[in-house]
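Missing here is one protein chain; the remaining ones are kept as they sit in the complex.
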C-alpha cells in the first residue's frame, strides 16, 4: 500500500509528529510506502509529491510546523481539482490512500472526496481545540503552555507598576486557550467568544482585583466581542471593536479599561508565537499516537473516518460526526473559572 | 464550615494549585474558613495548623512544592494518632472536615479514618500516574515535560559523539513517565517495571539504532528490572542490579551496554528535577479544578471519596475504588511505543 | 549605617536580585540596616519606606519585577521634593544613604541630588542596554533570550506557510536587542534606530531570503524609522509610520512588505513579555554582584558613582561619565550581523 500524507490549514505544533508516527508504523509494521504531498490539497491536486521514508522523518517529533508545507487550497477548485481529477492523479502516482491532517475545512473537503469514492482517513488538527468529536487536539497544549508562560512574565511587570495587563490569546470562535491559560496563570478576568461581556463587567473585575492589591490580569480570546446590548448603546471608543484595525482586540480594550478605571493598562497580543516551535511532550505523544492510529484506519480501510481522543483512548469516528459542531467552552467550565476571578 | 487541608507524601508540581483552588472556591462561594495543616498527617495528629486565607494562596498556582510542607507520618502512629485522638484534635480546632492530598498510602489512611467516622475527602497525588481510578494525576505532565526536554538535550550529545545515552526517569512501579517521555523524545528503547527485558534484547535495540546511523537513546524507569530468567544465569556484571548502590539503575546499565556493544555509553539519572519547580499549564489547570471539586465533595458531605479525572470531567469515586490497584502501562500501549524503537 | 534602596523607571528582570545582593552583603558583612523605599523616588520624597531584612529578600534572585514597586516620579517635583526636603526626610528616617537602581533619568536625578550633598550610589538599569558606561546591563540578556525563543517559534510557522514573519522587539533608541536576538535566531533582516533603511532595501532582503527558499524573518526594534529621504517621497501606506496607531511598527511594516513582495507577511509585537518574569542566570549573577558592589560604594562613601561592568570586572564610575551618551550599536557590529542576512 502506498499512502500519501498531507497537512492543510494553519500550522500547529505536532504536525510533524503525526507524519512521523504514521510513516514509522506504516513502514515497520505493514511495509507500506509513503508519499509526502506538498502544501496540503494543492500538492494532491497538482500531483506535487515526494517519497517520504523512515529516514526523512528522523527527529521530527520535536520539530514545530510541518515539513510538508501547508496551504488553504480547496481541492475542488481549479482545472485539476475535484474527485475525478484527484482519483486520476492518485492512480498515476500509485497512491492508494491519503492521510489528511487538518481542521474542520480540511475534514469537510475530505468527507466530500470520500463520499465520491476516494480513500481518505483524517487526523483532526485545531490549535483552538474547537472540534467537538475529540477531547483534545494536538497543538492546544503547547499553545496553552506558551500563553501561560507569557502571562506569568507579564504579571511581574503588572505587579511592579501596579498596572492592568491585557493579554490576547488565540481563539477566533472558542475560548479554550483563554480558559486554560487564564486558569493556569491566575487571571482576574477571562474574556471569550462564548461569553460576551459588557465593559461595565470587565471594569468591575479589574477594579475588584485592584482593590485587593493585585495587578489585574485580563486574558482575552482574539474572537471576544462585547455584549451586544451594550454595543448598541456604545460610546465612541467602543466603535474600535468593529472597525478594521492594526493590532488586536487587546489593543482596543486596554485604553478603554485605562480610561474607565484610571489604572494604567497595557496590551500584549501574543499572536503567532502560540502556534510555532517545539511541541510540548503532551502534544508529541498525542500527535505520534494519532499518526500511528491513522495507519490502523488505512489498513482497516475505514475511509471517511478520523481519529479522536476519548479519555486516554483513540477511537475512529466518521467525518460527519466530527463535523457536527463547534466545541465551545460549556457554561459550567466558564463558571468554574469565574470563581477564581475574585 | 472550617476545613483543614493537608499534603502528604512526596512533593509534586501542582500541590499548591490544589490548595489555592480549594481555598478560593470555599471562601468565595461558601464562606468557608480554612486551616493549613503542617507537614501532612503529622500536623493533623499534633494539631499543628495555621489559618489559610485567600491572601495566603495568592500566586500559588505556579509555585512548585507545597507551602504546607509534607511528611510520611502515619496518622495511626504515636500517642496522639488514631481516629479518636484526631477527632478530638479536630473538635478542639473547630475543624469540620479535612481535604487530604496524597498518594495511595495517604488515601488508604484517609479511608481508615473515614471508616471510623472522620470527615475526609481526598485528592489523588501521584507523579508516577499509577493510580487506577483517574485518567491522569497532576504532576505527571510536568515530570514528562522535564524528562522530555532533558532527553532532547542528551540527544545532541549522543549524535555528536555517536554515543549511546541511557536516561533514568522516575517510576518505581510503573513506566508511564518512561513511556511518555520516551515516545515524545524518540527513544530507541524504553525500559519499565511492567516489561522486564533481557540484556540481549536491550543490546539488540541499541545496535539496531546504531546500525541505522542513530545515536541510541535508552529511557529507563528507576524501577526497571532485568528479565528474571536471565538474571538467574547472570554474569558478574549483572549482580550490580541487585546490590545496594550509589547512583541509579542507569549507572549500572550503561557500562553493561558499552561492554556488550562496544558503543561508548553514558548514563544520566534525572532524579528530583522531575518533581520540583513550576508546574506545566496542564497540571495547574487540573490541580486547580481538583481543589475546587474537593470543596463540592465537602459541601455534599461525600466523605470517603476522592476526585478523579475521566476524559475531561471530574468525578467523585469512593476511596476503596481508588485503592483498587496499580495503574500499569497496558501491553497495547507498550507495543505501540515499541514500534517506534525501530 | 542605615541604607534605603529604591527602584525607579520601567521594570527589568534582575531588580530583585540587586536588592537581595545589597541587603545580604550589607547585613552580613557590615551589620547595616536597610529600608525599602516604595515606588522609586515617590517613596523617598514621601518617606514611604519599610524595613528590609535578610528574611525579606529570601528567594528574590529568581523573581522578576521589583518587590519595592517602581514609578516615574521626579524627585524634584511636588511640595516635598528637592534636595532639602529629601535630606530632611532621610534624617527623620535615620537613612544615611540611598542605593538608586534605575536608568538614565534616575541616574541624572541622582546626580543632581548628590551634587546637592545627598549620599547616593547608583546601579544602572536599562533593559535596552543603551548605557555607555557599562558593557552590559542586567535584564538585557533575559530580554534577548525571550525574543530569541519567540523568533525560533515564529520561524517554524514561516517555514510551513512560506510566509515572511516580522517581529518587533524592544529598543526605542538603540538596536541591541534586535541585533542580538536577530543574530541568535538567524534573521534575514535586522532593523534598528541606528540604521534607517528604505522600504526598497527591506524588500530586497526579504526577496533574497525568499529566493533562497527561506521563509524571511525580519526583526525590527520598536524605535526603527524609515530612511528619511524615502519618507519624504513616501507613498500613502508609509504615512502609517508617523501616525499615532494601535499596535506596533511591525503591524505597519508587515502589510507594506506583503504588498511590495507578494509574500504573505505576518507581524508579531513581543512587547512586555520581554521585560517580565524569571531572569536568566546571567542576569541574576550580574545583578547580584551589582547589588553587592553598591554596598562597597556606600561603605567607601563613593557618593555620586554607579557600578559598571567592564569585561568580567565591576568598576565604580562617576554619574557624569555614565550619563555621557547613548550606547548605540556601532557600525562594525551592524555590518557583522548584516553579513548573515544573505
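We just call them A, B and C in the order they show up, numbering each chain from 1.
Everything below uses one rule, namely that a residue touches a chain if its C-beta (ideal position, glycine included) is under 8 Å from a C-beta of that chain, and two chains touch if they have at least 3 such contacts.
This one's a predicted model, so the numbers in the text were calculated from it and none came from an experiment.
A.B. asks: Indicate each shown chain that the hidden chain touches within the full complex.
C.D. replies: Touch partners of the hidden chain, whole complex considered, are B, C.
A.B. asks: Hey, which of C:29, C:88 or C:116 is the one touching the hidden chain?
C.D. replies: Selected residue, touching the omitted chain: C:29.
A.B. asks: Check the options B:159, B:227 or B:259 and report the residue that touches the missing chain.
C.D. replies: Touching the chain that is not displayed is residue B:159.
A.B. asks: Out of B:111, B:275, B:289 or B:333, which is the one that touches the chain we can't see?
C.D. replies: If we include the chain that is not displayed, B:275 is the one touching it.
A.B. asks: Determine and list the subunit B residues touching the chain excluded from the picture.
C.D. replies: Touching the missing chain: residues 7, 10-11, 15, 63-66, 69-71, 146, 149-150, 152-157, 159-162, 165, 240, 245-248, 251-252, 266-273, 275-278.
A.B. asks: When the complex is taken as a whole, what residues of subunit C touch the one chain not shown?
C.D. replies: Missing-chain contacts on subunit C: residues 21, 24-25, 28-29, 58-59, 61-62, 135-136, 141, 144-145, 147-149, 152, 155, 180-181, 183-186, 214, 278, 280-282, 284-285, 288-289, 292, 310-312, 336, 339-340, 342.
In this section, only the chains that are shown with their structure count from here on.
A.B. asks: Using the touch definition from the top, list the chains contacting both subunit A and subunit B.
C.D. replies: Joint contacts: the list comes back empty.
A.B. asks: Report the chain ID whose CA centroid sits closest to the centroid of the full protein CA set.
C.D. replies: A
A.B. asks: Going by average Cα coordinates, which chain is farthest removed from subunit C?
C.D. replies: B
A.B. asks: Using mean CA coordinates as chain centres, what's the subunit A-subunit B distance in Å?
C.D. replies: Each chain reduced to its C-alpha mean, subunit A and subunit B end up 30 Å apart.
A.B. asks: Using CA atom averages as chain centres, what separation in Å is found between subunit B and subunit C?
C.D. replies: So the centroids are 41 Å from each other.
A.B. asks: Going through subunit B residue by residue, note those that touch at least 2 other chains and give them in order.
C.D. replies: none
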